[in-house]
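All protein chains but one are shown in place.
Lettered A, B and C in written order, each chain numbered from 1.
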Amino acid sequence: MKKMSFDQAIESVIQQEMINDKNIIVMGEDVHTIRLNLFIQFGKERVISTPICEDAFLGAAVTAAMAGLRPIVEIMLVDFIGVAMDAILNHAAKVNFFSGNKWDVPLVIRSACGGGYGDGGQHEQSLWGWLAHIPGISVVVPSNPSDAGNLMLSAIQMNSPVIFLEHKLLSDLWLDSMAYGGRTTVNFDVPSAGKYSEVPTKWEDLLVGQLNVVKEGIDITLVSVGVGVHRCLEAAEILKDKNISCEILDLRWISPLDSSNIIRSVKKTGKIIVVDEDYKQFGLSGEISAILLENHVNFKYGRICTEGTIPFSRKLEDQVLPSAKKIVEKVVLMFEE
Amino acid sequence: MKKMSFDQAIESVIQQEMINDKNIIVMGEDVHTIRLNLFIQFGKERVISTPICEDAFLGAAVTAAMAGLRPIVEIMLVDFIGVAMDAILNHAAKVNFFSGNKWDVPLVIRSACGGGYGDGGQHEQSLWGWLAHIPGISVVVPSNPSDAGNLMLSAIQMNSPVIFLEHKLLSDLWLDSMAYGGRTTVNFDVPSAGKYSEVPTKWEDLLVGQLNVVKEGIDITLVSVGVGVHRCLEAAEILKDKNISCEILDLRWISPLDSSNIIRSVKKTGKIIVVDEDYKQFGLSGEISAILLENHVNFKYGRICTEGTIPFSRKLEDQVLPSAKKIVEKVVLMFEE
Amino acid sequence: MNNEEPDIFALYELMFYSRRFEEMVQELWDKGKIFGEMHMSLGEEAINAGVISHLVEGDAIALDHRGTSPLIMRGINPKKLLLELLGHPNGLCRGNGGHMHLFSKEHLVASSGIVGASGPAAVGFALASKYKKKQNIAIAFFGEGAANQSMMLSSLNLASAWNLPVLFVCKDNDVSITTPSKEVTGGNLTERAKSFGINGIELNGLDVEFVWQKCASIIDNMRKTMSPFFIVAKCIHKEGHLLGDSILRAQRSTIKESIERTGPLLKSLTRLKGASILKRGASIAKIMSLITKIGDQLKKRNDPLVLAKNKLKKNNEKLELIESKVNNQIETLIFDVMKTIEGDE
Partner (left out) sequence: MNNEEPDIFALYELMFYSRRFEEMVQELWDKGKIFGEMHMSLGEEAINAGVISHLVEGDAIALDHRGTSPLIMRGINPKKLLLELLGHPNGLCRGNGGHMHLFSKEHLVASSGIVGASGPAAVGFALASKYKKKQNIAIAFFGEGAANQSMMLSSLNLASAWNLPVLFVCKDNDVSITTPSKEVTGGNLTERAKSFGINGIELNGLDVEFVWQKCASIIDNMRKTMSPFFIVAKCIHKEGHLLGDSILRAQRSTIKESIERTGPLLKSLTRLKGASILKRGASIAKIMSLITKIGDQLKKRNDPLVLAKNKLKKNNEKLELIESKVNNQIETLIFDVMKTIEGDE
């Protein structure tokens, strides 16, 4: 089977779709170098480097989409999305509804997210649960090359706005440019299967909002996205030795959320731990618990999330981000209760 | 006892504190007329009308606060906060942490919020649960004049950023200027005790993060904020006739959330319904369920929230916003299950 | 198109229709049939007509909170528009949008209640047009207050750097809600546009003939060069910021009401602590002058319809014909709309 890196997979889909559909354009800061291959293949009319004004160019992309283009807009890091928030909250997310469902906004917003490489609290946020609070947009977070490609295909083909978040630990491009920079003296906890692994021979438009059961199990359900999925896998290996069988769900879509498959799994295991690199409060982890309760599931619940602003110091950072170790401890504790 | 309107209560506290502390300034669009009394009493140096550029003037307020002022910044409607989101997400909320907890940002952000008067989806959002996702800021939502005054006092005296949200149905100023406009031909479901009622003779700095048990009860806990609290009270009256005794919690603070008092109440009643005018998903209602589960409470759970973009049509709007009727139905259903 | 003469009767008809339509809206609002805020275009019809009558199919418009009149002039079905303002399911946006969130896909018209958002929106429309190698332009309508909004400023930069056919139309009524824009605006708006590399002019936005003529060559040229342009056009808002404007209410109020209104004012004037009495006097003076100023602006001689009508008086017969035609249309419309609404009840 073919293998690809996370970045290559995404690029390969965008390339394929840009050939298929002339209305797809790529916009963002430095895309002529960040997406060098696309730039060379499709030229500066379709791979458009912007000035640094996220509010204005994302706002422009919304109407460009309304006028028939299908923009893929890059907000380098999701942390910078605050600058462009009005375009998302009050425009991209609402135009279809406001127009009486007559006008679509086929827009993909691509951003790098996540921490674990020492860049500090304004550059390592996840924010997916935050973004998903806004009705009218979808939020998707792939955890491996195959999903990354397939999900980008789904995102591109949707007629409504999708925020597509790429964890930096999975992305060669971002990790190389922001953290390694040609040196071999640092090392980060990069999940290798998330960074480089098998991809399908043909990209397939994955069902919108469908989670992936990464590993079946019977004792407890671990729910996560992005790098967190790999932390769960690592923890599950350790827990196997303690005779605890974990079921691991990779949500892929934060919004829409695959409620029925979460419910199905937790009905089976009776226990759930949400592993979420986004901030704990008022986010993904809470939403999942509410959905289970609304559906009358009986279960034990725990969550491992980022609880405050992410510190710069690697040591401190490791203490605040979810890790396999924390997952193991929490699971064991839950079984002791 | 003295009675005041919701707006008067807030203004009275700000006036008192501006006399006490010369470092307090008021900033925002049109504050020379919107806060006419303060403008006349304190002059244009302290009540500063801004151009329409929320990102820039809120960003400026953050450093003004760092340099020793105590700005009360008005973002007219909370819907417009998207424009200024970076200043909140990456600056106001993070400076204290980034500085190693050495530098405070004593900043109050005041915004009108909420719907029920026919202004449409870009002008009637609540967003409190969304804002509370961000670590490093507090979010407060008073439901009556007495709390409004006391909580504004607490907000002003805190040394960290507070977002202070005023529901338009409680505010004469906003309702008069945006909806009534001198006509007597429209009517909105304004909770009278929320709009105008008794206030203490001396404003007291309420404990940060402490909820208010508005009504004690034994059968079910209703949790809400702002106008929602009054909807709960109305529902409780009806439910009394059905022999259901509701305990009603007015959170007042979304963040920090008064977990222990929520837990205490639900341990007693074994049932909770969250009534939240903010969007349902990934917000306040989910967070409350997670906290209860984390604390091993056994309970039935339901929520009544706004599920999508708020429609302009009054008829449709009434269908999507929480109401006493919806609460009664949901409670009854929960007792039938 | 450059040398064409404006059909001033046609322009007057557009303006008059818009005026009558909005007066009807105002009545419905007064009667409580329309909820929430309502911002009128009364007083800026000359700008709207002078710009919009040059548009062709495929041109796009990004609107701010004063969208009714531009939509009418652009040819949106007035019944659908009115039903929308009334929150009816057969409205332009099925009652979902309402007066600040009006959209028509077939006309490429988008609105936003977020001040300044029409800048980036027009840039996006223009980008799509240029990308598709069309000769269509995009209009951004906004107020002089919005000209200070951050994203509006950088949309000037985008339009210039990408050389996009955006016509920025700043409707300058000197005030945003109650803030005299001069007091919060550094420098000069056309200079700003120029400093971003965009050509700009100031216009008297009360004179429809003049606006039309200027825009004829501007827009003609834009289609050829597919590049941006910036207009600041002076205008007024006859009903103040929105229907029920509290400053206008103060201005219009009877003596009893004005005592009620000045009561609290005097209280804050004499409260013990705070700024010096001198300063307080200055503040009061400022507010009073604001009230007077806004009231003054709204004198008849500043009404673009009165101005246009004066020019047309030589052919009074035709004028009357137009007016009665429009009045009939409006009457039919309101009758029709009311029937639709009552049909539901």
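In this section, a residue touches a chain if its C-beta (ideal position, glycine included) is under 8 Å from a C-beta of that chain, and two chains touch if they have at least 3 such contacts.
Keep in mind the model is a prediction, meaning the values are calculated, not measured.
Asker: Quick one: jot down which shown chains the absent chain touches.
Answerer: A, B, C
Asker: Thinking of the whole complex, not just what is shown, which of B:Q15, B:Q41, B:N90 or B:S171 touches the missing chain?
Answerer: Touches the omitted chain: B:N90.
Asker: Taking the full complex into account, find the residue in C:S118, C:N148, C:S246 or C:S268 that is in contact with the omitted chain.
Answerer: C:N148
Asker: Using the document's definition of touch, tell me which of A:D55, A:D147 or A:D219 contacts the absent chain.
Answerer: The one listed residue touching the chain not shown is A:D55.
Asker: Which residue, B:A64, B:A112 or B:I272, contacts the hidden chain when the whole complex is considered?
Answerer: Within the whole complex, the residue contacting the unshown chain is B:A64.
Asker: In the complete complex, the non-displayed chain touches which residues of chain A?
Answerer: 15, 18-19, 29-30, 32-34, 36-46, 49-53, 55-56, 79-80, 82-83, 117-123, 176-183, 185-187, 309, 311-316
Asker: What is the set of chain B residues that contact the non-displayed chain in the whole complex?
Answerer: Touch with the absent chain occurs at residues 25, 45, 48, 50-51, 53, 55-69, 86-87, 90-91, 94-95, 97-103.
Asker: Kindly note down the residues of chain C that lie in touch with the hidden chain.
Answerer: On the chain C side, contact with the omitted chain comes from 148-151, 153-154, 156-157, 159-161, 183-188, 191-192, 194-198.
FYI, only the chains that are shown with their structure count from here on.
Asker: If we define chain centres by averaging CA atoms, which chain lands farthest from chain C? Would you check?
Answerer: Greatest centre separation from chain C goes to chain A.
Asker: Based on Cα centres, what is the most central chain?
Answerer: Smallest offset from the overall C-alpha mean is found for B.
Asker: Provide the list of chain B residues touching at least two other chains, using ranges where the numbers run on.
Answerer: 55, 79-80, 82-83, 120-122, 309, 311
Asker: Of all residues in chain C, which are in touch with two or more distinct other chains?
Answerer: Chain C, residues with two or more chain partners: 93, 95-97, 101, 112-114, 150-151.
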